[in-house]
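First the structure, which I've put down as structure tokens, then a few questions once you've had a look.
All protein chains of the complex are present and in place, except for one that has been dropped.
By letter and in written order, the chains are A and B; residue numbering begins at 1 in each of them.
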Amino acid sequence: MLSARNLNKSFGSLVVAQDVALELPKGARYALIGPNGAGKTTLINLLTGMLAPDSGTIVLDGGDITRLKPHERVHRGLARTFQINTLFPRLTALESVTLAVLERDGHAHNWWRGVASHRQAIDEAAGILRSLNIPDRQTAELAYGQQRLLEIALALATRPRVLLLDEPGAGVPKDESAALFSAIESLSSELTILFIEHDMNVVFRFASRIIVMVGGRILVEGTPDEVGRDPRVREVYLGGHARAA
Amino acid sequence: MENARFKPLEYAFWACTLLPFVVTPAYLSLGSQIAITALFALSLDLILGYAGLVSLGHAAFFGVGAYAAGLIAKHYWTEPLSGLVVAAIAAGIAGYVLSHIVVRFRHLALIMLTMGFGLLLFEAANSASDLTGGADGLQGFHVPGVLGFKFDMFGRTAYAYALAVLFLCFLVARRIIHSPFGLALRGIRENAARMPAIGAPNLAHLRKAYTMAAVMAGIAGAVLTHTTSTVSLETLSFGRSADVLVILILGGAGRLYGGIVGAIIYMVARDQFSGVAPQYWYFWIGLLLVAVVMFLPNGILGGLSALRKKSQ
Partner (left out) sequence: MLSSLAGVLFDGFAYGMLLFLLAVGLSVTLGMMNFVNLAHCSFAAVGGYCTVTVVNRLGWNFLVALPIAFVVGALIAVVLERALFRRLYRSSDLDQCLFTIGIAFMSIATFAWFYSTEPQSARIPSYLLGSFELLGRKFAVYRLFLMLMGLAITALLVLSIERTRFGAQVRAAVDNQRMARGLGIDVDRAFMITFALGGGLAALGGALAIEVIGLESTLPLSVILVYVLIVVAVGGLGSIRGSFVAAIVLGITDTAGKYYFPWLGAFLIYLVMVALLMWRPMGLFGKR
């Protein structure tokens, strides 16, 4: 579904991605793990187009998207969430998700008819909010866990075929994370998902395959068992010397 | 979702704009100045209050509209409504062209670029005195009236004209703000980084908003030309760009009525102060600006709405 080949990116002498290759089949549930600074978020930025690679190609469902702008990739079906809540503080949850739906359907150019008349979009947005149990309040007033869910709601509103989740559970208090993960669990099996996570319990619970990144390169890729037993992975996580990227 | 219907307070407000005809007929020409400035401030609100672009050169479009209307009236025909259309198109073209550059920048670069384009246009108009009259402005034409009503010396027709144009543009602005496009602009203002991630073409949206704002500013400039039968170089000046920014912030940006409220307060105050020496004016307006930024960050309308929330 989504594949990347030979992705390279450096800032001067700082190499943030080196010869990265990725293959996500349809319906995959892959986890991307690695120490801080390994380049995981950078990889997502490269895949979504927020960062332009120095070299390499990215293909989505057979179509080359390497040259496409970020918003164009979203229209092709590639969506992401952010590690730190990147929401619209003064818009309500309903307005935010409705906006995403309107952008998806190409109605956001319309400056004459009121938003309120786009009933279908509003209803769809309300439905997404209901399914994730997010109340319709101003974004800034939502609880942190609800904001994390809104992050996902926004991405879902674009009807993605591939979803990249950047540490969805980051900063969520224990009592709210159950709701978050049951929501992720219930996501359609048609959806291809890659998520960055630090919590190994979550990784082993959700992932069918794990990709380990260190210092801008893919170290190992395999099933949870394989990765768990790999000596190199153990050294990275349990080794005496901190492998700072 | 915010209700787009007119609230009773709004009906009352617009009804009150008719009062000057009977209550203060001596101030009708001030009234048209206020209406023109309010329209200008409303146009700035589209890009500043709703899209979040800081512009220190918005007078460029006001001036383009004013000069376009003046040149039409001087060399071709003096019917104002068609002149208004031409001015709107001229300002719109200018806005469209500049928008391709302007919307790519933020922070100091954006401020300097918008200011720079405004200054460039000012200098160009100053130099091209064969066309524009240079520092003396464009003169030697007279717009007799609109739709059969003569521009009389009491300013009745002028005020009616300016008010009508303001109201119509206001209705359009209102539609824009409550539309999906308006929501997208607010999305850009709230978090420009999130927008591409939901499939929004930021730059295309901003260019459109910038062009619309230019059209509206150009219309305001044209109305000024029609009601005064003269175009001064000042319409393109940095001072006018700075004034309209102050007015919008005073009233409250992003609140639809902020520009109108700010224009009323600012122009009335300036009119009252005009007898007194200008240094007093500068002092008090400076103090007002400082006070607004420190205590009323959302302008007067923002302060009022915060008061209302507290009392609920």
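Just so it is clear, contacts are C-beta pairs under 8 Å (C-beta built on N, C-alpha and C of every residue); 3 or more make two chains touch, one makes a residue touch a chain.
Computed from a predicted model, the values in this text were never measured in an experiment.
K.L.:
Wait, the hidden chain, what does it touch out of the ones we have here?
P.N.:
Checking the complete complex, the chain left out touches B.
K.L.:
Just name the one of B:25, B:140 or B:297 that touches the chain not displayed here.
P.N.:
Residue touching the absent chain, from the options given: B:297.
K.L.:
Who touches the missing chain here, B:172, B:204, B:285 or B:304?
P.N.:
Of the candidates B:172, B:204, B:285 or B:304, B:285 is in touch with the missing chain.
K.L.:
So which bits of chain B touch the chain we can't see?
P.N.:
Its contact residues with the unshown chain are 48, 54, 101, 105, 107-109, 111-113, 115-117, 119-120, 123-124, 126-127, 238, 242, 245-246, 249, 277-283, 285-290, 292-294, 297.
The rule we apply is simple: only the chains that are shown with their structure count from here on.
K.L.:
Quick one: which bits of chain A touch chain B in the complex? Just the residue numbers, please.
P.N.:
My answer: residues 48, 50, 69-71, 74-75, 79-80, 82, 86-91, 94-96, 98-100, 102-104, 107-116, 118, 122, 154-155, 157-158.
K.L.:
Which stretch or stretches of chain B touch chain A in the complex?
P.N.:
Interface residues on chain B, with respect to chain A: 1, 3-4, 175-176, 178-184, 186-187, 190-191, 193-202, 205, 208, 212.
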